[in-house]
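Note that one protein chain of the assembly has been removed; the remaining protein chains are unaltered in position.
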Amino acid sequence: MRCLVPDSAVSSPDPIDGGSTVTHYSIFTLARNALDYHENWPEAWRSPDPQPEYDVVIVGGGGHGLATAFYLAKEHGITNVAVIEKGWLGGGNTGRNTTIVRSNYLLEGNAHFYEKAMELWRGMTAELNYNVMFSARGVLNLAHNDAQVDAFQRRGNAMRLNGIDAEWKTVGEIRRMAPLLNFSREARFPIYGGLLQPLAGTARHDAVAWGYARGADSRGVDIIQNCEVTGMKTEQGRIVGVETTKGFIKARKVGVAVAGHTTQLFDMVGLRLPIESHLLQAMVSEPVKPALDTVITSGAAHCYISQSDKGEMVFGGDLDFYNSYAQRGNFPIIEDVVSSACELFPAFTRLRLMRTWGGIMDMSMDGSPIIGKTPIEGLYINGGWCYGGFKATPGSGWVFAHTIAQDRPHKLNECFSLERFETGYVLDEKGAGPFPKAH
Amino acid sequence: MRITCPWCGERYLSDFTYQGDATVERPSDPDKVSDAEWHDYVYLRDNPKGWHDEVWHHTNGCRKHFKARRNVVTHEIASTAPMSGELTGGDK
Amino acid sequence: MANSATAIERRSGLAAVYEVGATGGSAEKPGVTLAERRPLSIVHVAGDPDTAAFADGVRSATGCALPTNANTMNRSGNDAVIWLAPTRWLCVSPDQGPGVLEGALRVACGDAGAVIDVSHGRTVTRLSGPNARDVLMKGPPVDLHASVFAPGSAVQSNMAHCGVLITCIDEDTFDLYCFRAFGQHMWEWLCEASLEYGYEVGETVGI
Partner (left out) sequence: MSQTFRMPEGGLIDRAKPVTFKFNGVRYNGFEGDTLASALLANGVHFVGRSFKYHRPRGILGAGAEEANAMVQLREGARTEPNVRAGQIDLFDGLTAASQNCWPSLNFDLQSVNNLFKRLLPAGFYYKTFKWPLSMWLTYEHVIRNAAGMGKSAVKKDPDRYERMNAFCDVLVAGGGPAGLMAALTAARAGARVILAEETAAFGGHLKGRRYRIVGRSAMDWVRETIAELDGMANVTLLPRTTVASYYDHNMLVLNQHTGDHLPTAAGDTPRQKVWKVWATEVVLATGSIERPMVFGNNDRPGIMLASAAQAYVNQFAVKPGCCTVVFTNNDSGYEAAVDLFNAGIEVAAIVDNRHERSAAADAAEGVGIEILNGHVVYNATGSKRVTGAEVMALDYEGETLTGEHRTIACDFLCMAGGWTPSVHLFSQSRGKTLWDEGLAAFLPGESFQRERSAGACRGSMGLASCLRDGAAAGLDAVKAAGFGSASSVEAPVADDHGPGALRAMWKVPLPPHTHLKQFVDFQNDVAATDIELAAREGYRSVEHTKRYTTLGMGTDQGKTSNINGLAILAGALGKPIPDVGHTTFRPPYTAITFGAIAGQERGHHFAPTRRTPLHDWHAENGAPFVPAGYWLRAQYYLRDGEGMWDAIYRETVNVRTNVGLCDVSPLGKIDIQGKDAAEFLNRIYINGFAKLAVGKARYGVMLREDGVVFDDGTTSRLGENHFMMTTTTAKAAAVLQHMEYLLDVVWPELDVHIVSVTEEWCGIAVAGPKSRELLSRITDIDMSNDAFEFMGVREGQIADVPGRIYRISFSGELAYEVGVPADWGRHVWETLMAKGEDLGVQPYGMEAMGILRIEKGHVTGGELNGRTSAGDLGFGGMLSSKKPFIGQRSLSKPAMTDPERKMLVGLKSVDGKSRIPRGGQLVESPGAQLPMEMHGEVTANCYSPNLKEFIGLGIVKRGPERHGERLWAVSPITNQCVEVEICSPHMFDPEGERLRG
């Protein structure tokens, strides 16, 4: 149904265009629907059958694929687009990550790209007319020794000079931010200080996928779930379409945003990539009343943790350290991560672990993403996200849409080209070298 | 996961270190290979979804490297062997 | 290291925490006795077990046949040769003085094998008593059940984030080897793990 009362309550910089029939979400529409027991809410997105042909086919209905489709339509007016998802929207890493959103990078290429994403995060709820609960509660990296203080301050300074918010926090200040942290001198990893990105935080992962899906759909994008891409067809080095479980779909351009399955897709056109698929686990405690208001990460203790709005502690740590396509891990890493949480927060030993799960990480050889063109004309790659692709979601979609629409990378993703591994201009934030599991 | 070291026998995951794709071979004479071949050796991987031949290091044991054929979807291990040996099993 | 005697006493890596007679836990009869085995001569040898020169060399220098079965050790008296890897063993004996055992092995094996003195590089804890096995069960992820880990067995694994080597001396006596720098950490860890059974710190075991 068409939105009758123009919604005064939301000042969206880009109100959803009148052409489509979409209910504007607001307290008013909510109240009106309450009157008829919510029996008249329309679908958030359609479930169309695939058309025989599209200008652009995006493979992968995660945050990145959906954001790409959204910005293709919104920024480049390309609406004859399909997003092909083998399972359910957001069921990949978008639906299983610890939702930390930040841009606290040392290397320039990373810094500028992720900061663009931050800018989009801030406007996302309004841009999508869907509350993605972006919560700028701050992300604090704890330093546990002098070497880390050095490294973190160096990074903080680079951030500031790149125009990114960053602050150094003393132990006293940290105590006020997160009183339950372990400030004991006897701590195995005493806290020396911390690098805070005040405007960083978390967001509701599912809402990001759903919000972009709804926004893209309302602009005419076809979102096709339960449809797996099984092959990619090329002619004279040019992409012409994709084979799917719902038949062949012709396409002028194809953008691949499938995270852990990136190499699978490019194997279909005989391309090998500097990417390995690894397993990363995450977990939640039982919900408790607010006990942690900031996102805390500790490199030394291998743990990052935040409390969701529902009250669970959402946390994770290292990879399982072996190649895997299973969305389930093993116990050793859970032992490490949970003991880290207990070391950082001695009072948390009495919390209980409610659920654990895993996701398939597209670990690149330098720890930075690959977004750009490929040797095959009309075929574009978006992958290699490692631990960090959720925070990139809007920026990734934004530059990927530009790259696909213009057939050349945006300034922001030039440095993320596939060629960088041949030329040597890698972005190795960690300095770990060509070992995917080390990033 | 329980992994059978060809020498020490079956041990738990936490005694081992994963050391990468066993099909990757270092060019015996790097100067003789093209930039592309060198790039391939350093950076490119098959990363198959299914049976995968891997190198593991028995870090908290005999500290030797060996090969394992492991299914990276189910984590089943078809066989392990010394680096000089042959892997069997799996549909590979 | 050149073979040369010295009168200087060796200082244990546990010196700061080792207290003979100390007890832990409320059990009236301690279920575990923890003691350090020292001083020892420990030499790492590497070579091809099928090369007679090497295998015989090790035997003549230690009195123990080279164990070629994985996870086992051969003992004669208080001397032992412990399997570490298909081409590596650890020769252990009560302290023979600096470089003595190493020298003997060098001479005996000639260049058939590599010989490295690590006498000072390990902390060896002896656990004994009815609950010694139970304490160890809290450590490494390996099967230490009596039916599997019997006298003469030796296993390498990890516990408390350190690599360890555990040998079974008899039904309820075990030696736990770890790197010297981790010694105190491992000792304190073992004391805590022994609490529920009650433990007592014994005299150092010289043999």
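A, B and C label the chains in the order they appear, each numbered from 1.
Just so it is clear, a residue touches a chain if its C-beta (ideal position, glycine included) is under 8 Å from a C-beta of that chain, and two chains touch if they have at least 3 such contacts.
Bear in mind the structure is a predicted one, so any value in this text is a computation, not a measurement.
The chain not shown here makes contact, within the complete complex, with A, B, C. Shown as candidates are A:K86, A:H144 or A:K437; the residue that touches the absent chain is A:H144. Seen across the whole complex, the unshown chain contacts chain C at 1-2, 4, 6-13, 15-16, 24-27, 39, 44, 46-47, 87-88, 98-99, 111, 114, 116-122, 137-145, 147-148, 160-162, 179-186, 188-189, 192-193, 195-196, 198. Interface residues of chain A with the unshown chain, by the touch rule above, are 9-11, 25-27, 29-31, 34, 37-39, 41-47, 87-89, 91, 95, 108, 112, 122-123, 125-126, 129-131, 133-137, 144-147, 149-158, 160-163, 166-168, 179-180, 186-189, 195, 204, 206-207, 210-211, 225, 285-291, 301, 307, 309-311, 328, 330-331, 334-335, 338-343, 346-357, 422-426, 428, 430-434. Not every partner is drawn; the one left out touches chain B at residues 1-2, 12, 17, 19, 26-27, 29-31, 33, 35, 38, 41-42, 55, 57, 59, 63-65, 74-75, 83-84.
The rule is simple: only the chains that are shown with their structure count from here on.
Averaged C-alpha coordinates give centres for chain A and chain C that are 50 Å from one another. Chain B has residues 14 in contact with two or more other chains.
In chain A, no residue reaches two or more other chains under the touch definition. Every residue of chain A that touches chain B in the complex is listed here, in rising order: 261, 263-264, 267, 272-277, 321-326, 330, 332, 365, 421-422, 434-437.
On the side of chain B, the complex with chain C involves touching residues 7-9, 11-12, 14-15, 59-64.
Remark: chain B residues 1, 13-14, 17-18, 20-21, 35-36, 39-40, 42-47, 49, 52, 54, 70, 72-75 touch chain A in the complex.
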